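Report on the structure given below.
Note that this complex is displayed minus one protein chain, with the remaining chains in position.
Should a chain be cited, it is by its letter among A and B, assigned in written order, with residues numbered from 1 in that chain.
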Amino acid sequence: MRHHLSVFLSIGWLLLVFGMSIVVPMISDTNPRQPVSEPLLSPAQHPPLGTDALGRDVWTRIVHGGRISPGASLVATIITVLVGGIAGLIASSMGGWLDRVIVWLSNSFLAIPGLLLAMLLVAAMGPRLLTVILAVGFGAAPGFVRLSRTVFLQIREQNYVTASIALGANRSWIASHHILPNTKNQLLSLATTHYAWAFMGTTTLTFLGLAGDPSIPEWGVMLNAGRAHIIDAPWLALLPGCAISLTILAVHRLGAWLSEME
Amino acid sequence: MKLHQIPLLIILSVILVSIATACSIGDEKTSTVVYGLTLSPSGIDPHLNASSELGIPLASVYDTLVFRDPETGVFVPGLSENWSISPDGLKYTFYLRRDVTFHDGTPFNAHAVKANLDYVMNPDHHSQKALFMLGSLQEVEIIDDFTVALHLVEPFAPLLDSLSDVYLGMASPTALETWGPTEYQFHQVGTGPYRFDEYIPNDKITLSRNPDYAWAPSIYRNSTAKIETIVFHFYEDPSTRAIALESGEVDIVGEILPHDANRFAVSSDFNLYPIPIPGQPMQFFFNTHREPTDDVRVRLALMYAVNRPQAVKTIFDVYSPVAQSPFLASSFDLEPQESFPAYDPDTAAALLDESGWKITGHDNIRSLNGVPLELHIVAPSWGSNPEMAQLIQADWEAIGAHVTLEIAPGFGPLKEAQTNGEYHAIGINFFGTDPDLLRSFYTSTGLYNWSGFEDPELDQLLNRASQIPLDLESRLTLYEEFSSRVREEALVLPIRNYVNLVVVSNRIEGLHFSAQGWYPILIDLQMAP
Partner (left out) sequence: MVSNSDRPSNGALATVSRRVIEGVLTAWAAVSLTFFALRLIAGDPVASLLSQGLASPDQVENLRRSLGLDAPLLIQYLKFLSGLFRGDLGTSLYTSRPVGTVIAEQLPATAQLALTGLGFALLIGLTLGVISAWKEETSLGQFAASTAGLATALPVAFTGILGLILYRQILGVMPILGHDVVRRLILPASLLGFASAGAIARVVQASLKETMKGPYILAARARGIGHGFRLLWHALRPALPPVVSLTALEAAFLFAGTVVTETVFSRPGLGRLLVTSILQGDYPIAQGLVALAAMFYTTSHMLADILAFTIDPRLRRVT
């Protein structure tokens, strides 16, 4: 029961974040960049979550951030899954030298720690939120190539695939009719875990200032801004930090649950 | 030893090594002061680099030909005992002290002066500040071993002021020769009360007392330094400065955040010194070459839209006055006749309507001929500029613009963003005691004319104001006219006059600052009894 409780909580949190980020901007039109009151008011003085150093409402910013941070990581994960998954599918389906090249390429990329690889890509493209998303997305792709390839290969080994080949089916037919449908669950589980990594990676890079614009209510940016005030206004750092951590934990739990389901 | 014990051994040795290295960070408590710097400049050679931060340690490594009294602004003898200026203002003759030696034993004389000025003026060295402070200097003539004459092409009033600043401090010609422009910054040799021991970028600068120092100018209270060693560490991150002070890791640090300063002001363990810094205020230039800020009404509107007093109060609390002029120093308050626009969003809206930028759709963004009002701000990353830029962004969004913000993490990237030309407002300012530095910013050919405004009349005003030798009244009149012009054309949005909040541990006393504001006079530091 406790096992399932954590899954419920995880899904609940994610729905809350996602839901709020859609609903709240529709009912209130406070611009998260506009100051609303005195700076550095505590949650007691300015409910519900106080104000930041520039007098902006923290609650509004966290809610709006709930759209930016998870959304950015989602885009990055989609890039990873598409690029990595397609490369893995090609590698496992085609075999031969193409497979070896793809594997060798992804191993070489993997020799660079993921975060550094992402930073390198940001270095090349210039610091902006968009480049952070692209960097995290492409930076995780090599790892996903390997993982997805393993999953695809496992299916290939199955008897029904061998039977199809014997019956004369070509590779793309096999891919679409046998491999993809049977790996959906595993890929989903992998993608979810990757989403957690992408989320941590995006918020870390924005935390380091690589998003360029400090006014966006992105959680990593807010975490960084809160550092100047950990003595007099610790909630400014703690709130986005908790939001980030809870989201990562929730996604992890979800991913673990999904992989248990097989 | 069995193989399976290897893992344990590895683990134990790693832990031991780390503890041992950790313990090797010692604090030398004997007469050492730790001073916190706030940004790590890309270069710390005062002859070549422009950061004011480098002056904090280096103003005590070098002496200058003349010094400026921090209270009266009067010039007093330094390395030069005496000087004379020709009536036409084209020849400055300096009569040097004979008893001065550099830290490396090289004697100080007229040859050293020439070597220094040549080093600054060498075009291959790309001096970013010192060169411009020399103005129209053309030739340095050695008359005899201890007499040197500077020949100018045109009169240049700020020359004495420049020669009192660390950027024209006298370095050992031997060291300059030996190390060259790239490496010299790591091996600096001057004549000052402190010797330059080492510089490890991003880590520290170490100075040690010069026991042979015997030529202190009258503005120094002590004739020789009392503190043996001064170590400078870097605290680029404002949030870490207060913590470092409280933990005793650092004794003195400037640019404390205002809300932290409030705590230190009431603490019995620390003293707070708010030091006004002369020069340009925190400001943002408008790009007059780009739509829509090429329209002066739009620029004015954008100025009316910003609630400067509130923004300054939010970020700087009570510690900083709102700037009302493009330049402020003792004896130079360049406030224009008509004040810079006060906060008036209605007038701002009216001006924008008048210039054709109207609110059409539901989204509150103004547009003209279908083009939405989009503005781009570039702000440097230091001195709370990013925070101020965010407030300006919010104010401009409130009157119907869509505003994007870019932070430049260093002077290089700032200049690069400016060269791209894609900004509508860009933040930059220089500090200094003479308004001559305004020429770089406001003349048509000025290196820092980032508003792009070209007006021959303005050029003439500024050039003339630099040429009149020492006639303060006439200079002031010219600068007043200049200010009014800047105000009319809404070239710049002045924000706040710099006040450096310096906090000192009460175990140290005697801290005071030079005329330029930023540089502490380290020779006068001593331990409290």
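Methods note: contacts are C-beta pairs under 8 Å (C-beta built on N, C-alpha and C of every residue); 3 or more make two chains touch, one makes a residue touch a chain.
Note that this is a predicted model, so its numbers are computed, not measured.
*Asks:* Taking the full complex into account, find the residue in B:E53, B:D161 or B:E246 that is in contact with the omitted chain.
*Replies:* B:E246
*Asks:* Determine which one of A:I22, A:L120 or A:A163 touches the chain that has been left out.
*Replies:* With A:I22, A:L120 or A:A163 as choices, the missing chain is touched by A:L120.
*Asks:* Which parts of chain A face the unshown chain closely enough to count as touching?
*Replies:* Residues in contact with the chain left out: 104-105, 107-109, 111-117, 119-125, 127, 196, 200, 203-204, 207-210, 220, 223-224, 226-227, 230-231, 234, 237-238, 241-242, 244-245, 248-249, 252.
*Asks:* Against the chain that's been left off, what residues of chain B make contact? List them.
*Replies:* Touch with the absent chain occurs at residues 2-8, 10-11, 14-15, 17-19, 21-23, 25, 27, 42-43, 124, 126, 182, 200-203, 234-237, 240, 243, 246-249, 409-410, 412-413, 415-416, 419-420, 447.
Keep in mind that, in the parts below, only the chains that are shown with their structure count from here on.
*Asks:* Can you give the whole-Å distance between the Cα centres of chain A and chain B?
*Replies:* Centre separation, chain A to chain B: 42 Å.
*Asks:* Touching chain A in the complex: which residues of chain B?
*Replies:* 237-239, 242-243, 257, 259-260, 263, 314-315, 386-387, 389-391, 393-394, 397-398, 404-407, 409
*Asks:* Provide the residue numbers of chain A that touch chain B in the complex, in ascending order.
*Replies:* Those in contact with chain B are residues 31, 33-35, 38-40, 53-56, 209, 212-215, 227-232.
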